[in-house]
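My questions all concern the structure below.
Shown here: the complex without one of its protein chains, the others still in place.
First chain written, first letter: the chains are A and B, and each begins at residue 1.
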Amino acid sequence: MLTIVYLVAIAAEAMAGALAAGRRSMDFFGVTVIAFVTALGGGTLRDVILGHFPVGWTQHPAHVYLVISAGLLTTLVARYLHHLKRIFLVLDAMGLVAFSLIGSDVALQMSYAPPVVIMAGMITGIFGGVLRDVLCNQVPVVFRQELYAVVSLAVCLLFLLLREYGVADDLNTAISFSAGLTLRLCAVWRGWRLPTFSYRQRWD
Amino acid sequence: MLTIVYLVAIAAEAMAGALAAGRRSMDFFGVTVIAFVTALGGGTLRDVILGHFPVGWTQHPAHVYLVISAGLLTTLVARYLHHLKRIFLVLDAMGLVAFSLIGSDVALQMSYAPPVVIMAGMITGIFGGVLRDVLCNQVPVVFRQELYAVVSLAVCLLFLLLREYGVADDLNTAISFSAGLTLRLCAVWRGWRLPTFSYRQRWD
Partner (left out) sequence: MLTIVYLVAIAAEAMAGALAAGRRSMDFFGVTVIAFVTALGGGTLRDVILGHFPVGWTQHPAHVYLVISAGLLTTLVARYLHHLKRIFLVLDAMGLVAFSLIGSDVALQMSYAPPVVIMAGMITGIFGGVLRDVLCNQVPVVFRQELYAVVSLAVCLLFLLLREYGVADDLNTAISFSAGLTLRLCAVWRGWRLPTFSYRQRWD
């Protein structure tokens, strides 16, 4: 089940990435790179930091083709996509939660300690968007946006907690996924945000 | 033969990187870092993503010295370099093609699948410049420039195709190199570009 969600999610992330590239008037190559990085960059970074080789997508050429196709398709249908705004929000939320769970699982399989497991989940869930924003030359939106990273954190924590209490992995995944999706959709719907920290003092 | 082209190319890339650093008024350390990243960053990223350790330049201190020397030398002769504009264009084209072939070869040796081989070639050929632009705080020029990444893609595809048909590696390298160099120089000469994708809609 998580695999299907994952495939839908990387396609949706690739499309979101392609739109970001379009906002910078990139050419078709730039669109493809940004789509790829948005969809698969978080997982790549996780694998590299955990020393988990070979990196995920190198073993799944189909994922590469899917992401590139989704990115290029976006350039054709971009003008209609804003009608699908709500669907994208849901797909993005599903991707965030699925990526977080998959990322945690990779670190668990490698017997890393709990804080590393949580960070692996968060890197997978969030850093695709961070890398996209860095390549588009802007401050990553996830560092100042509504509740996004916290959802990833909550999902990973819940998953580890239930696992500690002996809940079977399949059930655990289903519960964590549903809870995370609900939290994220509520956050979008109600505009929940983390407090921000503004610092203006100059030290010179 | 490819080795000599490679050494000339990393020196030329280092010099181009140093000029980019000069456009940001960096100090000599910044110049050296940008020169290094432009010349060797693509190969480093490829090795890290493929899990190909130790990373190339760590085994070739001479490459490190060459790149640093070329970067620092550039600060001395910068005022004369625009007279060599055409030579730089050719060296840059040779570097792009040579980097792409070398990158593909590394992935082939590690038995990666064809799309990964192609991406390894493109990362080697292009991401030095991408990392340079990220460190210089601008949108990577390769995402909106004239035909550059496509040359890398074409070279890698041609190389894989001829290899599939049983062409010997040496001959294959010579053919792919010549074809790629010709394509790139034509693209610069005629100003060929990929179509760009501009997206202005706000979803809010």
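The rule we apply is simple: a residue touches a chain if its C-beta (ideal position, glycine included) is under 8 Å from a C-beta of that chain, and two chains touch if they have at least 3 such contacts.
None of the values given here were measured: they were computed from a predicted structure.
When you scan B:Met26, B:Val90, B:Leu157 or B:Ala179 for touch with the missing chain, the hit is B:Met26. Set against the missing chain, the residues B:Ile34, B:Ala70 or B:Met94 yield one that touches it, B:Ile34.
Where chain B meets the chain that is not shown, the touching residues are 18-19, 21-31, 33-34, 44, 48, 53-55, 58-59, 61, 64-65, 75, 78-79, 82, 85, 134-137.
Although one chain is hidden here, its contacts on chain A can still be listed: residues 48-51, 112-116, 119, 130, 134, 137-140, 142-145, 148-150, 193-201, 203.
In this text, only the chains that are shown with their structure count from here on.
One finds 29 Å separating the Cα centroids of chain A and chain B.
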